[in-house]
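What follows is a short report on a single structure.
What you see is the complex with one protein chain gone and the rest in place.
Per-chain residue numbering starts at 1, and chain names A and B are given in the order in which the chains are listed.
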Amino acid sequence: MEVASAPSTKPWTRKHLVGLRGVSAEELQTIFRRAAEYKERARNGEPKSSELAGVVVANLFFENSTRTRTSFSLAARRLSADVVDFSASGSSLSKGETFIDTALTIQAMGADQMVVRHSSSGAPQFLTRHLNCSVLNAGDGTHEHPTQGLLDVFTIQERRGSLQGATVALVGDILHSRVARSNIWALKTLGARVIVCGPATLIPPHVTELGVEVSHSLDAILGEVDCLNLLRVQFERQRGAFFPSIAEYAHLYGMNGSRLLSARRDVLILAPGPINRGVEITPDVADGSHSMILDQVSNGLYIRMACLALLQEARRGSV
Amino acid sequence: MEVASAPSTKPWTRKHLVGLRGVSAEELQTIFRRAAEYKERARNGEPKSSELAGVVVANLFFENSTRTRTSFSLAARRLSADVVDFSASGSSLSKGETFIDTALTIQAMGADQMVVRHSSSGAPQFLTRHLNCSVLNAGDGTHEHPTQGLLDVFTIQERRGSLQGATVALVGDILHSRVARSNIWALKTLGARVIVCGPATLIPPHVTELGVEVSHSLDAILGEVDCLNLLRVQFERQRGAFFPSIAEYAHLYGMNGSRLLSARRDVLILAPGPINRGVEITPDVADGSHSMILDQVSNGLYIRMACLALLQEARRGSV
Partner (left out) sequence: MEVASAPSTKPWTRKHLVGLRGVSAEELQTIFRRAAEYKERARNGEPKSSELAGVVVANLFFENSTRTRTSFSLAARRLSADVVDFSASGSSLSKGETFIDTALTIQAMGADQMVVRHSSSGAPQFLTRHLNCSVLNAGDGTHEHPTQGLLDVFTIQERRGSLQGATVALVGDILHSRVARSNIWALKTLGARVIVCGPATLIPPHVTELGVEVSHSLDAILGEVDCLNLLRVQFERQRGAFFPSIAEYAHLYGMNGSRLLSARRDVLILAPGPINRGVEITPDVADGSHSMILDQVSNGLYIRMACLALLQEARRGSV
């Protein structure tokens, strides 16, 4: 991997990571450099380090997500941290405890870092005002999912060398997608051109204020994009009826073999997963040579290691 | 922390901890000294030790309790033990296995210590007669919850230097409370005066035989107590109707700002948690300077480390 910007001279100072809005290009590259280092070390047969030995990382998941939770757990353990899991079901919350009391209790048990997923936008930000431990947002409502945004953008940069001048399309449900928001902030900060593409019902009204372009036709933009990020149709999150049918969605916005023929020859295809085969992506594309899906998963581990390690360094530095 | 009694010369010999009844003042102080040592080490940046490396601690929770289970898990891992979790749901019990067969199986898998929570009073005691591994009661029915009692009393002693001559009131549902029972044994052993205070329906008939005083009015005793331990109203445990309404309970037995004005200036306020804000305690008191709630949680970790380490030493000594 070639890194776009020169090595940073400023030390990392962020103690929390609640979103990618306001995270500078320099900070993004610091995270990416660190992730690339961990990846390189693993490739050389040194998957573990003792950087976070004695550190307790608590996963506080009020929304279920085995995938993200496991990625964070493995990342923490590769750095030799101790990991504890809390979920909404079976926690004290069901005994009437408030959200903040639960978090304060976990902190009092010795947690140094708290990885939080919550259905309410802003929940992790709220915790940063009440906790001394570091807060890492693992997805809050429709707000942000910063490590997903980081791993998506890192995966593109790793392939292309730079985001500068790249055209990236986010396809699908932009309205409900915290993944889209985190991607937009990081992509714009690193100089990419961003198109959001989906049915009008799933595009937020004032989204162009974020500096992105809007399209309602995947076919119309296919020839211009270097990278497609196919957002999940989140059947479990949609309460209204935002498009007529799954078949129609797949017909208009699903990536398939024939659309691939109209795309650029080196187009990169990302999907945050878990993917719905036959909906946002067909099996031949998901398993094909353009697909970055499993690279994203692998890079997720290194991105999360980088975030955990950097936040801990900021904590140590600020003591 | 100043320790009340002189250092013990007798080595620790208990292999099990099923309750605080019969635990001597010397034993209690041995646990407290050890907990204080672990706390001091953590404060000096050495949270982990390798004392229990190679030891397997099994959490066998037939009643759900993320909070207590996590505290035990973290305690065990700080001592470098391996921890395995068993819960009633999803265990072999649902396949018709008996309680003792489940425990024997876990022991055969290599468990050295078993942390047991069960809805039946006496379940941990029963296990001590069938297992070679150490048994640590994490709450059994309405009998005892010794580590909660230990952490409560340790928290008071840490602040006051000694329990000798202190007046401690346990407020609320004494009838169903294993926490109250464990507190009473330890407090009486260490020379405290104990008042149990609650509605007549929630005070066990012959409780004065334990050497405690009974009051039905929190206001009447407020001026005399050095420490208030506000038991949880356990909505999930009460099957009958023991008091007319939550509002009435809060009115008569809830600790609030105006009651605090009638209390001693240095009164300590404990609550085992998870707390019901607005029921047994108002937010201003829970978050105020008299509140020991988060100290209790932190001390819980060190108390459990001390118990795990001491029981293991007894096991090694008896081999």
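Quick note on the criterion: a residue touches a chain if its C-beta (ideal position, glycine included) is under 8 Å from a C-beta of that chain, and two chains touch if they have at least 3 such contacts.
What you are looking at is a predicted structure, and each value in this text was computed from that prediction instead of being measured.
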Original post:
Just one of B:P11, B:G110 or B:G317 touches the chain that is missing; which is it?
Top reply: B:G110
Subject >> Residue touching the undisplayed chain, where the options are B:V84, B:L210, B:I246 or B:L294 >> reply: B:V84
**OP:** Based on the whole complex, identify which of A:V135, A:V212, A:L301 or A:A314 touches the chain you can't see.
**Re:** A:L301
Original post:
Thinking of the whole complex, not just what is shown, which of B:G22, B:G54 or B:P244 touches the missing chain?
Top reply: B:G54
Subject >> Sites on subunit B contacted by the missing partner chain, in the whole complex >> reply: 53-54, 56, 82, 84, 86-87, 90-92, 95-98, 101-102, 104-106, 108-110
Original post:
Which parts of subunit A are in contact with the chain that was left out?
Top reply: 42, 45-48, 64, 66-67, 70-71, 73-74, 77-78, 235-236, 273-277, 294-295, 297-298, 300-301
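Assume only the chains that are shown with their structure count from here on.
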Original post:
From the C-alpha centre of subunit A to that of subunit B, how far is it in Å?
Top reply: 41
